[in-house]
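Before any comments, here is the structure.
Let's look at chain A:
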Amino acid sequence: MSAPELNSIPISARIQTIRRLTADTALFRLQLDGDRTFPFIPGQFVQLSVPGGGEVPISPADLPAVDGTIELCVRRFGHVTSLLHRSRTGDRVGIRGPFGNGFPVDAMAGKDVLLLAGGLGIAPLRSLLFHLLRHRSDIRSLTLMYGAREPAVMLFKDELLELATTGSLRLLLTVDFLSDTGQAEPACNVGLLPALLKGVQLEPGRSCAAVCGPPALYRCTIDELLLAGVAEDDIYLSLERRMKCGVGLCCHCAVGQLLCCCEGPVFSYRDIKNIPGAL
Partner candidate 1 sequence: MKQRFLADNALGQFLDWLTHYGVLHGPTRTAEGVDAFGPVQTESDLCLDYRRTLIPPKKYLLPPRQTILNYTTAAGYTLPDRPAPQQVLFGVHSCDLQGIAYLDRVFLGDRPDQLYRRYRNALTLVGLSCEPDPFCFCASSEKAPRNADLFLQRLEHGFIVSAETTRGKGMLAGLEPLLTEIEAIPPPPVESRMMIRLRNAAERGSTFPDSPLWENFAARCLSCGACSVCCPTCYCFDVLEHGALDGMTAERLREWDNCLFRAHGEVAGGHNFRPTRRERFLYRYLHKYLGFGALAGVPACVGCGRCRVVCPVAIDLTELFAEGDDVCA
Partner candidate 2 sequence: MGSVLEIKPLSRVEGHGTVRVSLAGRQVESVQLNLIESPRLFEALLVGKPYDELPEIICRICSICSSVHRVTSLQAIEAALGIGISEPTALYRELILAGGQIESHGLHLFCLVLPDYFGIAGFTELAAKAPAEFRAGLRIKAAGNRIQELVGGRLIHPANLVPGGMGKYPARDELKKLRSELQEILPDAVKACEMFATLTPPLHPANFTPPNYLAVQNDDSESLPANLLVTSNGQSIDSTRYRELLTEQVMPHSNAKHSYAGGEIVTVGALSRLNLGVELSSRSAQAFFDARSQLLGAPMPANVLAQGVELVHSVEQGIALIDKLLEMPATSEPRVPFPIHEGNGTAAREAPRGVLIHRYELDSQGICTAADIVTPTAINQAAMERDLYALASILTGVDESELKWQLEMLVRAYDPCISCAVHVVRI
């Protein structure tokens, strides 16, 4: 099948495993039909089809696998994602892509890399994290700051804590508030994500940050990042829009004159800071 067709017709896949992460979020591992592999760059997205429901843009949460599987971390949010959450292993879905630009991993070489994830934003950043860990020697330092609403909805926590023990990753976790039990979680701050940046000083031009999270996260985080010394050019934001086609036709995802699905979803802060309604 030629590339343009892959872009417009979903290929079939089966749900191989479903790992419930929280009450409303699960990790779906899909096996593509016909030993097909699915190369992508961290930060790119796919259009996932749930038959009878429709299509949603999702960023793979893992690295491209050689065995033709792909891992998607999906929160139950509405129409299509609810249907997906009702599926069982073995059920069929469709997938098309990858779309968008992805994170500029080459530009991160030699830098102090900061990953900032809010809530579900950890999904694409997990993919980036894996990539950077695999090419750890290319960058100077690697820090992941991850904020969740409460301890119970913190995704991949054990996995992240374990990665942190290797010493190649600095991990800072925070929750907006503690669970009802009131018990403090070990290794976890209480407070909003930007608070983790308070007082941090980075070397301008030698540091960069990748941010992904709900719309509300961006404004305050950017201010803190700028204060910390990260250049506008080096702040990468992954934007969410309602992408219907993924190939720049349906027009739902325009940010100013940029199309989020083709020229994004990852933009540098400098590129979009003057666009009204971008953030």
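Convention: a contact is a pair of C-beta atoms (placed from the backbone, for glycine too) under 8 Å apart; a residue touches a chain by one contact, two chains touch by 3 or more; residues count from 1.
For anyone wondering why these and not others, all candidates are chains of the complex that A comes from, given by their letters.
It should be emphasised that the depicted structure is a prediction, and the values quoted were computed from it without experimental measurement.
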Remark   = Touching chain A here (same complex, options 1 or 2) is candidate 1
Query = In their complex, what parts of chain A are in touch with candidate 1?
reply = 4-5, 7-12, 33, 49, 51-56, 77-78, 81, 92, 94, 214-215, 240-242, 244-245, 247-252, 254, 256-259, 262-263, 276-278
